[in-house]
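Only a part of the assembly is drawn; its chains keep their places, and the rest are absent.
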C-alpha cells in the first residue's frame, strides 16, 4: 500500500501539490478504534500539531486507561502507560526530571473526571508544565458503556439503564470549569470535534496548549467534546450531530482560562 | 453418551455468540449439562468472536478444550484457526459463502453450507448463524430442532420478535442443506 | 484530472461514512458490494474529476485514509498553450 | 425453583439481591462489569441502594460506611481495583465490620489484560492490606457454587463481623451454566446493636480502627487473632473427588479446580489412581485434611493460573512428605487438560505409581 502511494505521488509530483499528507508523528498502525470514533480524529490532530511544532523527538506521551490505552501504538513518540486516572501524576514525575522535554497526557472522561479527579486538579493547581488532552465522550467506552461523571442527565448507559437520574447518580461534571479555578492553570478550554470547523478549532487549541508548555507558562488542558458511536448506539455522523446539539448545550464550548502570556502566543 | 464440545467462530456481528447460547438453552431444555464460554475483550471492533459450547450427560469440568469435537466456522480466519484443531472424527461445519478454502483433513467430517447467501435469500444476512445452527443440529442430532425453535421463541427479545418466523425458516433450511451436502 | 485529487488508503478505511457527509462536491460514498481487508465497505470516489482538493475528508477522517493534492497554480499562458 | 442458564457475573449479582443486599457501591472493571450493570437496574427496581462510585477507593469506603450502618453491602472488582481497595479493606478488618467483596481476577501485574487469572491469591489470602489480618476467602469453581458462596459470604461476614472475599476469575464471571438462584429475600428490617444509626435511646456507637498506645492496640489485635483462630478451626472448607484410593493428588481451586476434574477423569480412565483436593476456602486454608492426604498419597500436583501462590501453602502443609509438582499458567492463559495430564503422568512416573 505504502509503495503504491509513493508511485502515485511520484506521478503527480509536478502537477500537484500536497495539501494533506500522513502526519510524521503518527505511526502507520491502523487504530483499534470503532469506525467513526473521535479518538482517531484527535490522535490525528495531536500528530499534526507535533509535526507543526517539530517536537516529536522531544515529546513523551502518557496514555490513559480507557479506549485510548493503546495511544502509544499510534502516536509516534516516547510513551508510558499510566494506571487508571493517574496520568497527570505520572506526567508530573516525567516532566520534573525532564524539564526540557514536552510531556502530555491523553485522557478520557472516566480516567480524568472520575478516578483521576485529584491527580488532574492538583497537577493543574501546581501549574505543572504539562499538556492534557481530555476526551469527553460522556461514557466509559472501553468497559462497555457505563455512566461517566460527564454522562448527560437522562442518558441511557449500561449502568443507568433507565437514563441517568442525577438525584441518585450525580450530575454531569464540568471539569474545565473546575480546572479553571486553580491558580496553576494557564490555559483551560473546551472544544469539540463534531464537524470541520470545530475540528480545525480544536487543533488550534491543542497547538496553543502545547505552546503554553513549551513557553513554560503553566498547565494547559483542552477538553474535547467527542462521541462514542458504539456505546451511544448510533452511527458516527448522527453521534456528531447529537454531540453538537446536546453535549455543547450542557458543556459550553468556551475558553475558561487563558493567561495574558498564553493569549500572546502566536499559534 | 451425548457429549459434544462445539466451537462457534466468526466476525463480531455474525451472531456467533447468540447461536452458541441458543444451543446451550436447548441443551439445558433437554436435560443436559451445559457450559457456554465466550471469548471476551474490551470494546474493539472488527475483531473475531468465538464461544465454546459443551453439552454433556456428565458434569462438565474444563469449559474450554484444545480440540473441539465440532467447529462451526463463519469466516475465513476462523476456518484457518479451527480446521486443524477439530478432534479426529469430529465435525467441521463451514459457511461456504465466505469461505472458499477446502479442508485437507481426511479424519474430520467437513460440511459446507452457503449460510450467508441462504440468509440473504431469506431476507437478512444476519440469519446465517441460524442456517448454520440448523445444519449443526441436523448433522449431530445433539438436540432436536424443535427444542431449538422453542428456545428461540423464548429468548428472542421483543424488538427481534418479528424475526422469529424467518429465523425458524433459516434453521430448517440449514438442516435441509446439511442433510443434502452432509 | 480535476483541481484536486485524493489518494485513498483503502485498507485503513473502516467505512464510518463521516467523510461522505462533509465532501462539498459529494463524490465520496461507501462501497456497497466490495469489502476491504478489514472486512468493511470502504469509501470510494465516484467522480475523481470533481474533486477540488479541499481536504475536508482528511480533516474528519479518524483513520487517516486520505492523502490530498491540489493542482499547482499554472501561469495562464501555459494553460492556453496546453 | 428450576435451573436456568446464567452468566457468572449476573448470577452472583442477582444472588446478592436475593440474599437481601441492601446497598451496592462499585466501579466498572472488566471482567466483572456485568455485575455492576445488572445491579444498576435491579437494586433501583427493588428500592435499594446502587451507586457507581468515582473510583474503587471511594467504592470500598462507601461500602465501609454503609456496613457501619449495619446493612448487607458489597462491592465487586478485579485486580487493579482490588489493589486500590487495600487501605479500605485494612480499615474494615481493623474495625471488624462485615463486608463482602468479589474479586474476579484478571491477568497482571499492572494493567496486564482482562483474561482469567488466579494471581491475586497472596493479596487476598495473606492480608489484602497493611497490618495483621486475614479475610475469609471463598473459591467457587462454577456458577452454582458462586451463587451459593454469596449467601455463605454474607452469613460468615455477619457471624464473625469480618471481611469476606469471593475469589473468582474472568472465566467464572463470563461463563454461562445452568444454576439455581435462591428465593427472593427482603432486606433485613433490623440493624445490629453495634451499628451507627444515630444514638436514639441507647449508648452511642463509635466505630474506629484507631487505638493510640501500643498496649491498647495489641488488645484489639489479640481479639482479632483469637477470632481468626476460631474461624480457622470452624470454617475451613474443601471438596474432594475420588481421594479415597488416590495415590496421586491434584490440588486446585476455582477454574483450575474444575479443569482438574476433567484431568482426573482422563487419568482414571487410564487407571491412574488420582484424586482431587479442591479448597473451597483459600483462607482459612484447609490444612488439616490436606495434611492427612499428604500422608496417604505418594505425590501432589498443584495447578494454578499463577506462578505458584497457593503452592506455598501446600508446601507448608505437606511438610516435604511427598514430592510436589506444579503446573501453572500465567497472563490469563487457561490451563489445558492435555498439558496438565502430561505433567500428571510425569509426576506419576517420578513417584513410581506407574
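To keep things simple, chains are lettered A, B, C and D as they appear, and every chain counts its residues starting from 1.
The working rule: a residue touches a chain if its C-beta (ideal position, glycine included) is under 8 Å from a C-beta of that chain, and two chains touch if they have at least 3 such contacts.
Here the structure is a predicted model, which means the values were calculated and not measured.
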Check your understanding: Counting the whole structure file, what are the per-label copy numbers?
Key -> A x2, B x2, C x2, D x2
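Following the convention adopted for this analysis, only the chains that are shown with their structure count from here on.
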**Study point:** Distance from the mean Cα position of subunit B to that of subunit A, given in whole angstrom
**Key:** 42
Check your understanding: When the C-alpha atoms of subunit B and subunit D are each averaged to a single point, how far apart are the two points in Å?
Key -> 35
Exercise for review: Would you please write down the residue numbers of subunit C that are in contact with two or more other chains?
Suggested key: 14, 38, 40
Check your understanding: Of all the residues in subunit B, which ones touch at least 2 other chains?
Key -> 42, 45
Check your understanding: For the complex, which residues does subunit D have touching subunit A?
Key -> 27-30, 33, 36-37, 40-41, 44, 50-52, 54-57, 80, 110-111
Check your understanding: Which bits of subunit C are touching subunit A when the two form their complex?
Key -> 1, 4-5, 7, 9-12, 14-18, 21-22, 38, 40, 53, 55-56, 58-64, 66-72
Revision key, fill the gap. Touching subunit D in the complex, subunit A uses residues 65, 69, 81, 83-85, 114-115, 117, 140, 143-144, 146-147, 149, 158-162, 168-169
